[in-house]
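Could you have a look at this structure, given as structure tokens, before my questions?
Complex shown without one protein chain; remaining protein chains in place.
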Amino acid sequence: MTTTAEVRNTDPRAQPLLKRRLTLSQRRNITGYLFISPFILGFLLWFLIPALIALYLTVHRWNLISAPQFVGLDNIEHLFNDPLLPQALKATFTYTIVAVPLGLLISFGLAMLLNNQLPGIGIFRTIFYLPSIIPAVASAALWAWIFNTEFGLMNVLIRSLGGPKVPWLQSPDWALPALIIMSLWSVGGSMIIFLAGLQGIPDIYYEAAEIDGAGRWKKLRHITLPMMSPVIFFNLIIGFINSFQVFVAGYLITDGGPTNATLFLVLYIYRTAFRSLNMGYAATVSWLLFFILMGLSFLVFRYIGNRVYYENPGE
Amino acid sequence: MSSSDISLSESTSVSAFEEQAPPSKSRWMHWFTYILLIAVAALMLFPFLWLVSSSLKSQVQIFAYPPEWIPNPPIWQNYVDAMTFRPFHIYLRNSIAIASLNVIAVVLTSSLCAYGFARIRFWGREFWFSIVIATLLLPSIVTLVPQFIIFTRLGWIDTILPLTVPIFFGGGAFNIFLLRQFFRTIPEELADAARIDGCSEFGIYWRVMMPLSKPALITVAIFTFLASWNDLIGPLVYLRTPDTYTVAIGLAQFRGALTTRWDLQMAAATVMVLPVVVLFFFAQRYFIKGIVMTGLKG
Partner (left out) sequence: MSPKLSRRSFLRMAGASAAGLAAGAQLLPKVRVFAAPNGQEVVRISFAGWGQVAEQDGVVAAIEAFQAENPGIEVEWRHTPDTDFTTVFLSNIAAGTPPDTSFIASNNYETFRNQGLLLDITDYITNDPLLGQPDYFLPQEAQRSADDNGRWHGIGSTWVAPHIYYNAALFEEEGITPPGFTDDEIWDWDTFLAVAKQLTVDSNGLHPDDDGFDPDNIERWGVQYPFSNETYIAAAVFSNGGQMVNENGSALDSPEAMEAMQRMADLIYVHHVAPQSASLSSLGMSNTQMLDTGRLAMAVDGSWALSWINSSLLTVPIGTGALPKMTQPATHMQAHFHGALAATEHPDEAWQWLRFLATPFYTLQFMKIGLWLPSQTAQTTEEGLAEWITEGIHPDNYVDFVSEYLPNYGVAYRVPPGYVEAFTNFLNPAYEAIANGTPAVDVMPEAVRQANEVIAAAIAASS
């Protein structure tokens, strides 16, 4: 730890003037900031300044062409009487509230299923995981075709079982369920995280429970779930954040329709900004999304986070 | 030298795709599990089969009921038509260029920042790291409109600059976070040894940490490549002319232009999926490693 000090003693003139006057901790500070300087610069340039611009935009009306016009709190007021915003919120919340828990349940179930040391299990892991890395644009094209009322795979299967033709993407009642089903195809990401978590639970706990005569359900209830709670919590947060930002499916498959049934918040922001060219209001809705996500994260941390069981609390 | 020997931690060294010897379990349970596994696998694979099968059908076959799963004869011409309908080779070139620049940016600058956060105790470190975490949780859409305005003013619209330059500033909170977690698992002694040899902090980062972190860097590189390859909203907002289009936006536009030519759409989608699947099969273990790193150290 005194390498530099020794160097200085042997040959002070070899050291630059500035360096000589700095203490070790000062030098560490400079080095540290030099290392993280790309992030700090990026944070200022691509985050803080845009955030300030967004703040400026919330009190202006601007269509990119004429000069921005100060409108006071008009944009914020419009949040409360915008007839489309409740629809966008409803679509986004419904999607999140159904798709995220359902996705967690399924991916957890699949992880349990894969947490077996059977011959050939690796092949199944690969198959279950693969859909989650398919590009969203490609899977949007694919699922638009799968959900096609007349010729799509989904209705072909339903009809071969004697079911009715479901107007998946044509009906406002079915479009959102269709996009939720599509999202379940790619649960592979959270499934693998669950699987890794399951494999991290020491066998000794289960063995001890078996000696106590615990059955399958009891082991799940009293060992697996508590041990897995940090992982479940992590997947929950990631799931919320991702589903609140759902865009590609609504943009490419349904274009927000039919009758605005899949007008997700991000799609609404995109449209407001780049089709209606209402930059001020788009920024205002962006802020709303920001506060919703912050609030949700807070609630999740507050009410679910403190039930999470950590084996080694703190770090 | 064999950097892959370094495990992330006790619980995360699991390679989820590797098989292990089967323990004794009841035969009945085995069969039941297999049946479930096969059923789910069929559900997961059906869409892929439908994709490839549809991509090889003629315009008549594609509307046949009940559908033929194996098109006879397969129409390979669909792929030619799909690729020549628009200059897809240009889109491919652009996608690869943007994704490669993103990978370079992330590997260089994320690791730099991550090293700072992982190994140097400087004043304000905790504060800045909490900012990293905060931006991690933040939806990127919030800054979309103002960033568009900035790039418009810079004259960067319709160039790949908005999709690449910002990445060189730290490469994203997620990657910094991921690499920091990894760097912390590398024993401090290695760095100390280099320090005694008169190595600067940058030298330690570049000559000691980076080579040791190859597996983590590859993981980060793969995910960066995928994220860039799959991104739609960025190209949609910033790219304007076919000369700058990426594959993602090309396919999206394709959908608009050829609404009911499902055969060609599926062929184009297959072409977009293929590199991803190939990448996946060649680099399976890095995929898993990355996911595990994010999952358990959060």
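Should a chain be cited, it is by its letter among A and B, assigned in written order, with residues numbered from 1 in that chain.
The working rule: a contact is a pair of C-beta atoms (placed from the backbone, for glycine too) under 8 Å apart; a residue touches a chain by one contact, two chains touch by 3 or more.
What you see is a predicted model; the values in this text were computed from it and never measured.
Novice: Touch as defined at the start, partner being the missing chain; which of A:Pro50, A:Gly103, A:Gly152 or A:Gly200 qualifies?
Specialist: The missing chain is touched by A:Gly152.
Novice: Just name the one of A:Ser171, A:Ser229, A:Asn242 or A:Ser297 that touches the chain not displayed here.
Specialist: If we include the chain that is not displayed, A:Ser171 is the one touching it.
Novice: Hey, which of B:Ser100, B:Ser140, B:Thr185 or B:Gln253 is the one touching the hidden chain?
Specialist: Considering all chains, including the one not shown, the answer is B:Gln253.
Novice: Touching the hidden chain in the full complex, which residues of chain A are there? Just list them.
Specialist: These residues touch the chain not displayed: 61, 63-66, 69, 83-84, 144, 148-152, 164-165, 167, 169-172, 255, 257-260, 271, 274-278.
Novice: Just the residue numbers, please: which parts of chain B touch the chain that's not shown?
Specialist: Against the left-out chain, chain B lists 59-60, 63, 86, 148-149, 152-153, 155, 157, 236, 240-242, 253, 255-257, 259-260, 262.
Rule of thumb we're sticking to: only the chains that are shown with their structure count from here on.
Novice: Can you give the whole-Å distance between the Cα centres of chain A and chain B?
Specialist: Each chain reduced to its C-alpha mean, chain A and chain B end up 15 Å apart.
Novice: Residues of chain B touching chain A in their complex?
Specialist: Residues in contact with chain A: 10-12, 14, 16-23, 25, 30, 33-34, 36-37, 40-41, 44-48, 50-51, 54, 62-63, 65-67, 109, 112-113, 115-117, 120-123, 125, 128, 131-132, 135, 137-150, 152, 166, 168-171, 173, 176, 195-196, 198, 201, 205, 226, 229-230, 232-233, 236-237, 248, 251-252, 255, 262, 265-266, 268-270, 272-273, 276-277, 280, 284, 287-288, 291-292, 294-296, 298.
Novice: Inside the complex, what are the residues of chain A that reach chain B?
Specialist: Residues of chain A touching chain B: 3, 25, 28-29, 31-36, 38-43, 45-47, 49-54, 57, 64, 110, 113-114, 116-122, 124-131, 133-146, 148, 150-151, 153, 156, 160, 185, 189, 192-193, 195-197, 199-200, 230-231, 234-235, 237, 241, 244-245, 247-248, 251-252, 266, 269-270, 273-274, 279, 282-283, 286-287, 289-290, 293-294, 297.
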